[in-house]
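This part shows chain A:
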Amino acid sequence: MKMILIPGRSAKQGTSLNHGKLKEEYIETTSTLEMNPDDMQKLKLSDGDSVRLKNATGEALVKCIAKKPGDLPSGMAFIPYGPPSSQLMESDTAGSGMPISKHMEIEIEKL
Partner candidate 1 sequence: MAASMRIINGRVYDPTNNVDGEIKEICIQDGKIVASAGDDVTVIDAKGMVIMPGGVDIHCHIAGPKVNAARKLQPEDHRHDVHPATPFTRSGTGGTVPSTFATGYRYATLGYTTAMEAAVTPIGARHTLEEFHDTPVIDKGFYVLLANNIFLQKLLKEKRMEEFDQAVAWWISSTKAYTVKLVNPGGDEPWKGKKNSNVSDIDELNDEGLTPRKIIEAFVKTVNARGFPHPPHIHCNNLGHSGNYITTLETMKTANGLRAHIAHIQFHSYGGEIGKNPVSKATEIIDYVNNNSNITCDVGQVMFGKSTIMTADAPLAYVLKGHSKGKWVNADTECESGCGIVPFTYQEHIYMHTLQWAIGLELFLLSKDPWRVMLSTDHPNGGSFQSYPKLIKLLMDKGFRREEMKRVNQKALINTILPDLEREYTLNEIAIITRAGPAKALGLHNKGQLGVGADADITIYDDMEDKEEMFNAPRYVIKSGHLIIENHEFRNDFNGRLLHIAPEYDKKIEEVVQPFFEDYYSIEFANYAVDDHYLHDHEVIPLGETHS
Partner candidate 2 sequence: MSENIKIVENATCTFCGCVCDDMHLHVDVEEKKIVKAKNACILGRAWFSEHTIEENAPAAMIDGKEVSIEDAIEEAAQTLVNAKFPITYGLSDTTCEAQRQAVAITDIIRGNIDTTTSVCHGPTGLAFQGVGESTSTLGEVKNRADLVIYWGGNPAESHPRHFGRYAVTPKGMFIPGGKKDRTVVLVDVRKTKSAPVADIFIQPKPGKDFEILWALRALVKGKTISADIEEETGVSLEVLQDLTEKMKNCRFGVLFFGMGLTMTRGRHFNSGALLALATDLNEFTHFVAKPVRGHGNVTGADNVVSWQTGYPFGVNFSRGFPRFNPGEFTTVDTLSNGHADAALIIASDPGSNFPKRAIEHLKSIPIVVLDTKQTDTSKDAHVAFRTSTYGINTSGTVYRMDDVPITLRPAFESPFPDDEKILTGIRKRVHELMLARHSANGAIGEAKVAAPL
């Protein structure tokens, strides 16, 4: 299924990075994908299931959890910034220095 991935900050990502970015808590936070429950149902996913995110740049394996439907519209997924989101980030900055780091078009599949 095609989706729009929005990486961003979350409070948990913020607090966990104080322990260290190589520590388990941070790694877990940045490997957790938030999804709309309808989309999860379509893909027959339940909380904690592993999914593969893929686009022309690369791919990442993460776990998914459901968000309230009003908070995250169908077709959109959220993940805190971290190594998995980097794998999907295209490097062209279009003369700005900034890679497109939010709003990335990805393919998602259940593992």
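As a convention for this text, a residue touches a chain if its C-beta (ideal position, glycine included) is under 8 Å from a C-beta of that chain, and two chains touch if they have at least 3 such contacts; residues count from 1.
Here is how the candidates were picked: all candidates are chains of the complex that A comes from, given by their letters.
Just so it is clear, the structure is predicted and the values come from calculations on it, not from any experiment.
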* **Candidate touching chain A in this complex, from 1 or 2** => 2
* Which positions of chain A touch candidate 2 when the two form their complex? -> 4, 6, 8-11, 14-16, 18-22, 57-58, 68, 70-73, 76, 78, 81-83, 85-91, 93-103
